[in-house]
Structures are given as C-alpha cells and as structure tokens.
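All protein chains but one are shown at their positions in the complex.
After this line comes chain A, so read on.
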Amino acid sequence: MIHLQNIRKRFRRPDGGWFDAVCDTSLSIGAGEVFGLIGFSGAGKSTLLRLINLLERPDGGAVIVAGQDLTALDAKALRRARQQLGMVFQQFNLMANRTVAGNIAFPLEIAGWSAADIASRVAECLEIVGLADRAAHYPAQLSGGQKQRVGIARALAPRPKVILADEPTSALDPKTTQSILDCLKDINQRFGVTVVIVTHEMHVVRSICHRAAVLDAGSVVEVVEVNGAEVDARSALARSLLEAA
C-alpha cells in the first residue's frame, strides 16, 4: 500500500547547518497492516510519517501510495490523493469553532459530498467511535480521549485507504490510551484501513501493531514482527526500547 523508496529529508538548523531527519530510507507497508514507527525523540519517526502524505516534501526518493507516486503529482492531484489518507494528531488539531459533527464533516465538504451524504456518513462515523450523543458539542466541551475519537472519526470519514497517526495517545492518560488504541484496532479490522502509527511507547506497538520499524538518527535500524506481546527484536536499540516499556 505504501512504498517509501530511498527517501531523504534534511532541515536547516538555526545555526545554519543541516540536520538529517531522514536519510536514505526505504520501507514497504502492506494493505490492511497496522505498522508502527518507533524510536526515541529526534529519531525522525514523525518526519517519516509526514513524508507519507507529503506534509514534508522529501529532498529525494519516491513516495508511492496505492500505486501512485505522490511526489510526481501537481497540487490539485496531491489534494485529491490526500483525501485518501486520513491523519490523526497528538494535539488533535480539531477546529474549535465547529461542533463535533462539523469537524467530522469537514473532509467531506472539501471532497464535495452532498449535504445528505455528509449527514449520514457523519452519523455513521460518530457511531463507530462511540460519540453519537456528542454530535452538537464543541471540542472545548470534550475530554482528551473524546477529542481524539473525533480526530479518528474525522480521519475515517472520507473512507480512506490509510490512516496516519502521529503519536495519537501521547497526550492521554494510560486508560484513555488503551481505549483509543482499541478504537484504531477496531477500525483496522472492520474496514481494512491500513494504519501507520508513530509512537515512542513499546506498549502501543505491542497492543496494536503487526510490524514496526525501529528508527534511529533518521534511519530504519530494524523492522520487527509483532505477535501479540511477543516482539522478535534483534537490534540493541529495539531491545532497549522493549525494556523501557
């Protein structure tokens, strides 16, 4: 579903030097997979995720999603391709002046859905994330976990093939974290949506990922298979992350 081929991304540091956030990385993520990107702070995992929907444009390499090289698209075609890629954020990034239903409707309005289709799809998504009774609330009236559920419903609304989740549980307490992870897992299983999830918590990887890439200093150190609580890790870094959890 997602193929990153020899991706490179560097940023200008404030002192004028360059910081290699992602260096010459290739990665393949299969359809229907829940794939983790794990590593310590600054390892390049968020940048790698943002390269998948081109929120960051790579300095080199190809980003192929569902058979389409996103780096080759013009602005309009890229916008259409992005509608197939939902995104969930650590800080939720909901629109404060829109209701819960309004936030979920946003990506559908953008995609040009009719009002009737939007209304029924929004109701459906609210049901999926268990917030049917909160449709008319504003984000400020919700708890952190509820806000993230809205974030997930919003990402899910346009029936995307892929959901990119950038530390979706890092701003939440452990109990809420588990319920959000269950929600993502449920969506993956019921709708076959591919999920790519960035995290620094091994616990997250253990509870929902099929595979995970361990990142360090902008490179993939190892791709580990996850079978329930069993993680088959070879590299020292992966082991240290495992123990930290």
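Please note the rule applied: a contact is a pair of C-beta atoms (placed from the backbone, for glycine too) under 8 Å apart; a residue touches a chain by one contact, two chains touch by 3 or more; residues count from 1.
Convention: contacts and distances are computed from a predicted model.
Enquirer: What protein name does the UniProt record of the undisplayed chain give, "Molybdopterin synthase subunit MoaD", "ABC transporter permease", "Putative FAD-linked oxidoreductase" or "Alkaline phosphatase family protein"?
Expert: The record for the missing subunit names the protein "ABC transporter permease".
Enquirer: Taking the entire complex into account, which one of A:A81, A:A153 or A:I187 touches the absent chain?
Expert: A:A81
Enquirer: Just one of A:I110, A:A132 or A:A236 touches the chain that is missing; which is it?
Expert: The missing chain is touched by A:I110.
Enquirer: Pick from A:N6, A:N97 or A:Q189: which residue touches the chain that isn't shown?
Expert: A:N97
Enquirer: If the hidden chain were put back, which residues of chain A would touch it?
Expert: For chain A, the residues touching the absent chain are 53, 55, 78-83, 85-87, 89, 91, 93-98, 106-107, 109-111, 138-140, 154, 158, 164.
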